[in-house]
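Yeah, one chain of the complex is gone here, protein chain that is, but the others are all in their spots.
Moving on to subunit A:
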Amino acid sequence: MQNSRLCREGSPELELLIEKGVGIMKEEIGILEGRQGQVFEKKSGKAEQLDISCEKTSLSGSVSQRACVFCGSRVVLYPVADALHLVHGPIGCAAYTWDIRGAVSSGPELHRLSFSTDLGEMDVIYGGEKKLYLSLIELIDKYKPKAAFIYSTCIIGLIGDDIDAVCKKVSKETGIPVLPVHSEGFKGTKKDGYKAACTSLMKLVGTGSIEGISPYSINILGEFNLAGEAWIIREYYEKMGIEVVSTMTGDGRVDAVRRAHGATLNVVQCSGSMTTLAKDMEEKYGIPYMRVSYFGIEDMSKSLYDVAKHFSDRPDIMDAAKEIVSKEVAKLYPELQKFKKVLAGKKAAIYVGGAFKTFSLIKALRSIGMSVVLAGSQTGNKDDYERLREMCDEGTIIVDDSNPVELSKFVLEKEADLLIGGVKERPIAYKLGIGFCDHNHERKIPLAGFIGMYNFAKEVYQSVMSPVWQFAPRKGGKI
């Protein structure tokens, strides 16, 4: 009955496969011993406690989908468009992150260029401080950035360059903030990279004037303006009469970050990456924060209502929020029904970077009639996974820091029609003949906000319902 993993029992496709004697799943794919604590299947009836093992470094040899500390820092700081981003190390780290994200800017685009000290063997032997210094001086002179972020890569952690001292010196000479980012790849996980980025941002926050900032003001944190999403969100809040002091870091500007402490509330999306900064700002400047998500009707609406509730002494803000939601939902709802009609009953697998996004995606998928059979993330914590367990249907696989072999196994076993992930997950879906939605850095169409929900539904529809899958082996196509 091995074929039943791929075709519903008694389906014509299955009969055909059996007739042909095609044994599609030839052998059981197991979970590595060191990873068994990171995979969980929600079982029926039991009031179980999820004891998932997470927040640890990836198992050696497991082909994790995660990157490194450097990656965490790079994704958070990357969208600051008028800063210089200099990667200190051999060429790879800078080359692979050149213009890597669709984080768009309304003005300067310095972030889309790739700068590296491109260390060679001699630099590794004699130290790279001089090269770093010269690079900074010439790049700042040429590109006139508002600030510079200097990313340490693995090798800097070994050869012991004092990048703090170089940054200090250059900052003094050039008059702009030059901020070291301690993102040596091996010193932890991607999450530690988020923290290192927040530490650098925190050094900028508080250095600008906060004169004239409204008491009804927010910073939008953890929104990176992929495909212009931050602009959509910003517009909603501004329509409600709220001043947006800074977006961190989507369409980011150094000067805006410097005066971010003038806002009275931090609104944090992608909680994994930016909560550190929100907490630090709460501690230092007494600014409260709340966690939000802009994906799907439910969470998007809640993001507006929650902020409005925070400013409860101004009922007009809540009125405006209600108006936005009702107007947008009225527009969106009939459109979604069309997609729901055809997508109802289809199954999705989700594997993304942060666990918080999976919550929104589960709700968004349900609103178009789809169920979720796998939900996983690279960096979720115990609370995240417990919440996932509560949300998920029976039989759903919950997985932390997964890999291609596991993802494929579950996608096939659970008969998913769609995989949601990033570039590295895409070929898994397509090879196995199932639809795919890129919910990661490379997306070109906004998926946040109400319009984003429409785009998301449309993209899912376009991939799941494509006629090309008729030729896929899992649908009985010839191998």
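The rule is short, and it goes like this: a contact is a pair of C-beta atoms (placed from the backbone, for glycine too) under 8 Å apart; a residue touches a chain by one contact, two chains touch by 3 or more; residues count from 1.
Definition applied: contacts and distances are computed from a predicted model.
Engineer: Tell me the UniProt protein name of the chain this structure doesn't show, selecting from "2-oxoacid:acceptor oxidoreductase subunit alpha", "Nitrogenase", "Sugar ABC transporter permease" or "RNA polymerase sigma factor".
Structural biologist: The chain we cannot see is, by its UniProt record, "Nitrogenase".
Engineer: For the chain not shown, which residue from A:188, A:206, A:241 or A:369 touches it across the whole complex?
Structural biologist: The missing chain is touched by A:188.
Engineer: Please identify which residue in A:90, A:208, A:250 or A:376 touches the non-displayed chain.
Structural biologist: A:90
Engineer: Since one chain has been left out of the picture, which residues of subunit A touch it in the full complex?
Structural biologist: On the subunit A side, contact with the omitted chain comes from 6, 22, 24-26, 29-30, 32-34, 57-71, 86, 89-99, 112-121, 123-124, 131, 134-135, 138-139, 141-142, 153-155, 157-159, 185-188, 403-405, 408-409, 412, 423-424, 426-428, 430-433, 471-474, 477, 479.
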